[in-house]
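One structure, as structure tokens, below. Some questions next.
Only one protein chain is missing; all other protein chains are in place.
The block that comes next holds chain A.
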Amino acid sequence: MSKDNEILEELTSREYEHGWSVDYEADEAPIGLNENIIRWISSKKEEPQWLLDWRLKAFEQWRKMDEPTWANVHYPKIDLQSLRYYSAPKQKSKSKKISDIDPELLKIYERLGISLNEQKRLQGVAVDVVLDSVSVGTTFKDTLSKLGVIFCSFSEAVTEHPDLVKKYLGSVVPATDNYYAALNAAVFSDGSFCYIPKGVRCPMELSTYFRINAANTGQFERTLIVAEDQSYVSYLEGCTAPQRDENQLHAAVVEIYAAKNAEVKYSTVQNWYPGDKNGKGGIYNFVTKRGICAGDNSKISWTQVETGSAVTWKYPSCILKGDNSIGEFYSVAVTNNYQQADTGTKMIHIGKNTRSRIVSKGISAGKSQNSYRGQVQVMKRATNSRNFSQCDSLLMGDQCGAHTFPYIDIQNPTAKVEHEATTSKIGEDQIFYCNQRGISSEDAVALIVNGYAKEVLNQLPMEFAVEAQKLLALTLEGSVG
């Protein structure tokens, strides 16, 4: 016991690797939240009137809404009036070409290990980088546009492709869907936009890297992915933030639209600053992600590796509207120290023969609380629909908690719904067994945890699976009791 606790102590006090910040000249909105701020953001972005109206309507609704309290997370009330809703690095050029980005900003990404130089990039991954409130650049745009694939910042999409944005914005996550989604709709500042035309199989991974740099600023971005008939795209997002004593709010919205026979794979490696080992600081990650399989035979697959954030509240969901459509959710959520996560998914079966699969692997260490919350709903006309859910929890030490909240609502008698759940502990027996074969305790934990999470990690694109494996090991190394 004592030795394990020592290792726990030593490794959980590891510093967060991406905790640094840089000073840059910023274009900032005044602190506070009101209609004028929304107008300020909208005019800053030179938005059309319809979008401002959309924001204002969301804001009006949001004011009537209450912050949700049903999640199994506890944190002091966030004073939304004390936040800044827009902070952007001043850029000399309006161009979003990588070659025109301020070299100082590029350095931030170099330091994070993300080279934006297209020659140096991993082959086959295009990146949009979002720093605080704005997208600072997108790579491989020319290559993609030859295929008709649109991959750009949200702001650019509003200007360049207003019809597409107007058609799909809020179509999956309505502006007033929930408290944080409504807040996002009112104040969102940027994000990524992807459009894959009919019959196109996007030849490279599309990814967005989110970085919060400014203090006391919330990040509210929106991602919208539209996959037309018979198209395919794999999209990834990664996130980091500086180490600060105050909590910072990140309330994003992701919408995915999959038409007939389209397939969208969405992967997240979330490594926001989790707070220090005493629970001070860290990101509040309150995110709404939802996809609709609108067309027959379409498929949406969510994969998430959640290691960061002080508090996570996130349920990437699928609305299976098209007949024979498929929804998948693969998740590894790790909490350590005082982190809290309430995460899971919703699978709404509307079409016939729809299928969904949920694989959730929670890992709790330290004094953290980790909850899985999932809903499987089978509507009346969804004959022969099937769901399989597996929720596993792994506990490390005796001061953390793992919770499972499955909700099942079946309105069609032909539905087949299966739910399996396990809870296990990384045993001293397992560690000792590895030790006895010459494997150190740190490596033993990494081995055991990666084995446990394998089914989910296998879903990630190659380049990111390796990164995620390392991240898991780093977050948890030795946290055994």
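FYI, a residue touches a chain if its C-beta (ideal position, glycine included) is under 8 Å from a C-beta of that chain, and two chains touch if they have at least 3 such contacts; residues count from 1.
Here is the rule we use: contacts and distances are computed from a predicted model.
Only one of "3-isopropylmalate dehydratase large subunit", "ABC transporter ATP-binding protein", "Sarcosine oxidase subunit delta" or "Succinate dehydrogenase flavoprotein subunit" fits the UniProt record of the hidden chain, and that name is "ABC transporter ATP-binding protein".
Considering the whole complex, the residue from A:27, A:60, A:443 or A:467 that touches the absent chain is A:443. The chain not displayed touches chain A at residues 1, 3, 427-430, 432-441, 443, 447-448, 450-455.
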